[in-house]
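These notes are about the structure you will find just below.
Yeah, one chain of the complex is gone here, protein chain that is, but the others are all in their spots.
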Amino acid sequence: MTFDVTILAPHVPFLLKGALLTAEACALALAGSLVIGLIVAALRTSSSVILSRAAFIYVDLFRNIPFIVQLFFFFYGLPEIGIYIDAFTTGVIALSIAGGAFSSDVIRSGILAIDTGILEAAEVSGLSRSVIFRKIVMPIALRTSIRPLGSVFINLVLTSSILSTITLNELTGSAKIVASDTFRPFEVYAVLLIVYASLTYLVSLAIGALHRHLNRDRMPEVA
Amino acid sequence: MISVRGVRKSFGSATVLDGIDLEVHRGEVVSILGSSGSGKSTLVRCINGLEKLDGGRITVDDFDVSHPKQLAEARKRSATVFQLFNLYPHMTAVQNVTLAPIQVLKQSRTQAESAARALLDSVGLGARADAYPAQLSGGQRQRVGICRALAMKPSYLLLDEITSALDPEMTAEVLSILARLAKTGTTMVFVTHEIEFARTISSRIVFLDKGQLVVDLPTGQFFAPDGGMSKPRIAQFLSKMRKD
Partner (left out) sequence: MMRYTSFTSYDFILLAQGLGVSLALFLATTLIGLFVGTMWAIIRFYRVPVLTQFITFFAELLKNSPVLVQLFLVFFGLPALAKINITPVEAAVITLSGNTAAFIYVIAVSAIESIGRDQIESARVFGLSRWQVLRHVIAPQAVAFAIGPLTGLLVNQLQVTSLISVIGVVDLTKIGNILNLRTLKPFIVWTVVGGLYYVTAKLIAYGGARLEQRLRAHTAWKGL
């Protein structure tokens, strides 16, 4: 029974390539989730019963079905209807759709928390509905929900490991290859665990900083 | 001209406005007085289209506020200052002031910004133009609120209890700006509790009670013993407010 991490040294470049792929997928999925989350949150808070109902069904479904099932649905299903896209794109789409469901919930509560007086001021000044949404509702909702959105993003990073099940050699997928090449699975996965935990810790630090930056006006001024 | 004809408004079973008739012409400063719940704020919210009418008609320069397309035109002609300021919290003072001029009046950013800075400067906030609302005092916030309304170059300025949330010192800051505006001929509809101030700046005073317009008199006549004061409801209100 030995525990020796140094045997991993020659495989670091390969693992870094995987980590880069994870970072790319997460960054794209983050953007996708935010766009979907904003649109769906707008629909859910809209006055149209049909639109808000449809948005609710989307959120309810994708929050209550395991991500791996969603992923397989797209990965095996899309070619069936003639859509051939690579595993990376499929993964990013699936992550965005699942992340969008969670983000929309967070953004929706951010929207509902906006003081109606502010919206009335915008309305009487003659701003159009789309300008009010883009310039007022969206930025206020986003900045109040930065922390919960951060948790959604951290979950996105952890969930991205599941993309290894559709032949994508992101961080976890690369680690699987290294584990079987070196016959040292314990070292590989123990290190991987620490890497992910450190990664999410860094993300949470970044979110804290972003939250402070966006809400800097509420901090005491540094004259 | 703002024209209010037979306006009725209820919330559930409570009738808040019960057949109001009122005209405000350009250049007038009309103060609307009345106790809490008399319907004065609701009247302003009907004029700027925030409340739907249950009866009657309101036009701003002949644009009917109950008609969606005309409401947009009516809103370009009036601007509202709110009791609780309602500033956009994520924007600096100058951004608060320039948003609508850029988006609605299609002014260029540089043009809107220099106008906004000049306005803020004129109310003594030149140095605070890039501060966020949370960094300003209540009085400063309300001054930004006034600038935001003025930046739209409105024909009519609607002021909805704009000093009710301020302490006396800050109230004085804000009222001095209104006094200056009144002198320059800005048309104002001023819903307020500040009776003495209303007396100094208004050309007319309107008194509302329980959703009905009790009197609509030139300021001098309103405070005359044989004018508004002859109505017991008004005399009672004035003596109570002065004691406070």
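By written order: A and B. Residues from 1 in each chain.
We take it that a residue touches a chain if its C-beta (ideal position, glycine included) is under 8 Å from a C-beta of that chain, and two chains touch if they have at least 3 such contacts.
Just so we're clear, the structure is a prediction, and the values are computed from it rather than from any experiment.
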Contacts of the hidden chain among displayed chains: A
Which residue of A:Leu158, A:Ile177 or A:Leu210 touches the chain not shown here: A:Leu158
Option touching the unshown chain, where A:Arg108, A:Lys135 or A:Arg184 are the choices: A:Arg184
Touching the absent chain when the full complex is considered, from A:Lys17, A:Arg143, A:Lys176 or A:His211: A:Lys176
Interface with the undisplayed chain - residues on chain A: 1, 3, 61, 64-70, 72-73, 76-77, 80-81, 154, 158-159, 161-162, 164-165, 172, 175-176, 179, 183-190, 192-194, 196-197, 200-201
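Everything that follows uses one rule, which is that only the chains that are shown with their structure count from here on.
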Of chain B, residues touching chain A in the complex: 48-50, 72, 75-76, 78-80, 82, 84, 86-90, 99-100, 103-104, 131-135, 148, 152
Contact set on chain A toward chain B in their complex: 115, 117-118, 120-128, 131, 135-136, 139-140, 143, 217-218, 221
